[in-house]
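The complex appears here without one of its protein chains, the remainder shown in place.
Note that the chains are named A, B and C in the order they appear, and that numbering of residues resets to 1 at the start of each chain.
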Amino acid sequence: MHFSSDNWAGAHPRIAESLTRHAAGFEPAYGGGDLDAAVTRRFCEIFEREVAVFFVGTGTAANALSLTLHARPGGIAFCHRGAHIMEDECGAPEYLSGGGRLRAVDGPFGKFSADALERSVARFFPQIVHDGRACAISITQATEAGTVYSLDEIEGISAVAGKFALPLHMDGARFANALVSLDTTPAEMTWKRGVDMVSFGGTKNGCWCAEAIVLFDTSKADELAFIRKRAAQLFSKSRFIAAQFDAYFADDLWLETARHANATAAALADVLRTAPLTRLAWEPQANEVFGIMRRDTMDRALAAGARFYEWHVPADFAEPIAPDEVLCRFVTSFATSRGEIDTFARLVGN
Amino acid sequence: MHFSSDNWAGAHPRIAESLTRHAAGFEPAYGGGDLDAAVTRRFCEIFEREVAVFFVGTGTAANALSLTLHARPGGIAFCHRGAHIMEDECGAPEYLSGGGRLRAVDGPFGKFSADALERSVARFFPQIVHDGRACAISITQATEAGTVYSLDEIEGISAVAGKFALPLHMDGARFANALVSLDTTPAEMTWKRGVDMVSFGGTKNGCWCAEAIVLFDTSKADELAFIRKRAAQLFSKSRFIAAQFDAYFADDLWLETARHANATAAALADVLRTAPLTRLAWEPQANEVFGIMRRDTMDRALAAGARFYEWHVPADFAEPIAPDEVLCRFVTSFATSRGEIDTFARLVGN
Amino acid sequence: MHFSSDNWAGAHPRIAESLTRHAAGFEPAYGGGDLDAAVTRRFCEIFEREVAVFFVGTGTAANALSLTLHARPGGIAFCHRGAHIMEDECGAPEYLSGGGRLRAVDGPFGKFSADALERSVARFFPQIVHDGRACAISITQATEAGTVYSLDEIEGISAVAGKFALPLHMDGARFANALVSLDTTPAEMTWKRGVDMVSFGGTKNGCWCAEAIVLFDTSKADELAFIRKRAAQLFSKSRFIAAQFDAYFADDLWLETARHANATAAALADVLRTAPLTRLAWEPQANEVFGIMRRDTMDRALAAGARFYEWHVPADFAEPIAPDEVLCRFVTSFATSRGEIDTFARLVGN
Partner (left out) sequence: MHFSSDNWAGAHPRIAESLTRHAAGFEPAYGGGDLDAAVTRRFCEIFEREVAVFFVGTGTAANALSLTLHARPGGIAFCHRGAHIMEDECGAPEYLSGGGRLRAVDGPFGKFSADALERSVARFFPQIVHDGRACAISITQATEAGTVYSLDEIEGISAVAGKFALPLHMDGARFANALVSLDTTPAEMTWKRGVDMVSFGGTKNGCWCAEAIVLFDTSKADELAFIRKRAAQLFSKSRFIAAQFDAYFADDLWLETARHANATAAALADVLRTAPLTRLAWEPQANEVFGIMRRDTMDRALAAGARFYEWHVPADFAEPIAPDEVLCRFVTSFATSRGEIDTFARLVGN
């Protein structure tokens, strides 16, 4: 019953096999090899256009360096209050961007609306040095609340970004989970809706460590090359990240693993919705599920070996929650089995 | 004939096998798993004392974050003019340390003497804010010139560090190559000689990406944990770095691969020393060899498929070198074969 | 009718006279002169203890460098949502601290309570690297809302700071205004209540540019000396800042100018409270007054030559405010005359 996080899982066998297959032989270091080039072309096909691709080691690096690319003196990047860059990266975005600031935008279920964003951005005037100035907007897709921005919502947000001439970044640590949830294409979910750059995550969906910054404006690639190297994120044996992505995309493995994770999340949501001792906090749309239960129920489940986290109740949480209740987060992955969910179901009275 | 760099090689089969073996199952993320703990204990055994170990993704990260741990306002870290941190890291040490400065110390064959270091440090007075102040010393072992500091030389340098109360960092991107060259133990080459922290590199010696910061003063571990996370170098599936080190240390694989690299370097040095068209620039002590040849010889070798780099002649280069001659660097690795060296020997007239 | 800000005023004649008096002759640069030493001793007398004093050029510098002194990787400084460091310094605290983060604490009338602070700090655990960690607390005295923390309130906040072992910084850009408002002593308002460092402002209260960082823990002085120099805030002809403070403290000029500013603010508050066309937003305690009026009244006053700013209504504003009403800020200073207030009173119907 491993629901702590999708990064508690290991690597998918086909990812592991690819790493082994590409272990032998010599290749130019620092991304100069054939495999890196081939995988970059694969990214272009997947996104149906020319893109610049920069492999990095962690999602935090992908996010922080994307924002660093657009950092400006006094710059403020807007994100949801619960965004990973705000809550879970130890200030990496501020640090790596040379002192930039993040500003929280509120909204229920891990998403903010275009209107809320516009109100938040509009109070900064481009010429008033005291306040600082807007420099970027970041959304997470799928969100940290397990929800997914619709294509229309993304378009609405990018319209605000465009109005203020701001780049729109998408933290796609769970890009594949959102993609299959919306049943759309990478192009439709990103640049066709005005997204400028993506932190494209493979790690949570079956890779070991395969993250990439994808730029739709390739004129910024030269700059990002220096940004990445300066941040110690240029891997000498870059081919091994390429090898992971190579297997990730082959035969649509990435969509298969994401569908599996989403499906097991839906099954877990069913359990939480219907079990006598739990209820569902809100409807999941990807591979993170939030449930509410009594603290003693949670303690019992943990004692029985279930692994999941109590969660901070977000500020704009709409559900009434009793004093003895807790909000809990469950995450599924490519490696989650139906058996684990059945076992958990029995634990909570189903 | 792949002599470009040891990071053009892939991963040793036993490293690759370990990655696959540890791919399945769930483990706490961010270094909390059993394998991470076991490998940390292995580091303690290898260094014969309690150490704190922080896995990171690149050698640049290991170096820059080691120096960041000791950064101070106005701080200056001293290193050899040809040090990797000075020449090859795109300013990562300055950037990640919040604007620290590196100061070059000169010395032949990639090493500086204790005396040269002392003269360089002594001109900074701890209370004069204008000049800045010394904050760390860094040596590379084996050096970028393929040489190795003797234990006495390390001790001499650490005595200077101690005199000025400065931490001594060792860039051990080729730690194993130096270790087997000196036929000594990790403890003797480091903390027993006054080294305070090591960038412990596995990547160039057969791993895919396995680098670790090793602290002998474990009281600084809490601080480094935040430094690493903030720099986006905390890997969620940390177990895969652990898995590499696990195989690296098992049955002394790391010493075996380092000995192989050094031995092939020695063979290559023999070729350069004795071939009619080349000469040896200086005696190698690890797995980097520097030779001198006419430019047309170099061009012919490159055209014939040999892979190596022309090198900048260092400022204090003692050998007379003719205008039509070039200095070239050759690097061997665990994957270098005797056949490659024989082929090269034929190319240069042996 | 200059109520825009207290920094629209010039310099008090006695400050100007002191600058002229100290213009001639030679003095050691960079703070090494006799006048600097004498003024530092004066600070010690005023605070009734040994203090370390660092002159800087702007209040933003004093604040940001105070926080930089306590910056830590992943560090978060807590301040009121409306704090100057949060709203008006263009990200200087984040930038100069190497990427630190500010976190807003809410509370009415520009102040937060000890309880609100504790709730905000308590969610950061010292060992969890993902979230970052608390590193400092900052309060503004007098606040940006023209209110003043009572001695008990300061003590309550410092108790929270102490519980989490965090330094407590006081942004005293309007230190004197708060001091005379509370009718207390500098010692009572600061270190006797647990404050660790003060941005001691003279500029808004009659100096040209005289700001100082006052440290009660003098063991940190060496570090701050480098922090100040590195931030380009060490003035070569430091004596001229000293000359301002010399006159500022002489014959309690600073208390006199602060009392005048507060008294004229109180008179202005009376006008706003009683005039037919205005009302007082809340009771001022120092030299900033907030009033509410119809937008057309404001426009008329501005057209008639009154200088003041429309203000953003703070998030937790308790007063009902009509759609056609605006919140306005008025600031008085040593240079504000009763005549200006009388003129304004006539404008708004008194």
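As a working rule, a contact is a pair of C-beta atoms (placed from the backbone, for glycine too) under 8 Å apart; a residue touches a chain by one contact, two chains touch by 3 or more.
For clarity, every value in this text was computed on a predicted model and none was experimentally measured.
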**Report entry** Contact partner of the left-out chain, one of C:Ala29, C:Ala122, C:Ala250 or C:Ala304
**Finding:** C:Ala29
**Report entry** From C:Ala64, C:Leu102 or C:Leu117, residue that would touch the chain that is not displayed
**Finding:** C:Ala64
Query raised in the report: In the complete assembly, which of C:Ala38, C:Ala122 or C:Ala232 touches the absent chain?
Result: C:Ala232
Query raised in the report: For the full complex, which residue in A:Leu234, A:Leu253 or A:Met293 touches the chain that was left out?
Result: A:Leu234
Report summary line: Contacts from chain C to the absent chain lie at residues 2, 4-5, 7-13, 15-17, 19-20, 22-30, 56-61, 64-65, 89-92, 95-96, 203-204, 208-209, 226, 229-237, 239-240, 307, 335
Query raised in the report: What chain A residues would touch the chain not displayed?
Result: 30, 68, 72-74, 98-99, 127, 129-130, 132-133, 222-223, 225-230, 234
Requested in this report: List the residues of chain B that touch the chain left out of this view.
Outcome: 73-76, 87-91, 94-102, 123, 129-132, 312
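In this section, only the chains that are shown with their structure count from here on.
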Query raised in the report: Looking at CA centres, what chain is most distant from chain C?
Result: B
Query raised in the report: Using the average of all C-alpha atoms in each chain as its centre, how far is it in Å between chain A and chain B?
Result: 34
Query raised in the report: Using the average of all C-alpha atoms in each chain as its centre, how far is it in Å between chain B and chain C?
Result: 50
Report summary line: Residues in chain A with touches to at least two other chains are numbered 89-91, 95-96
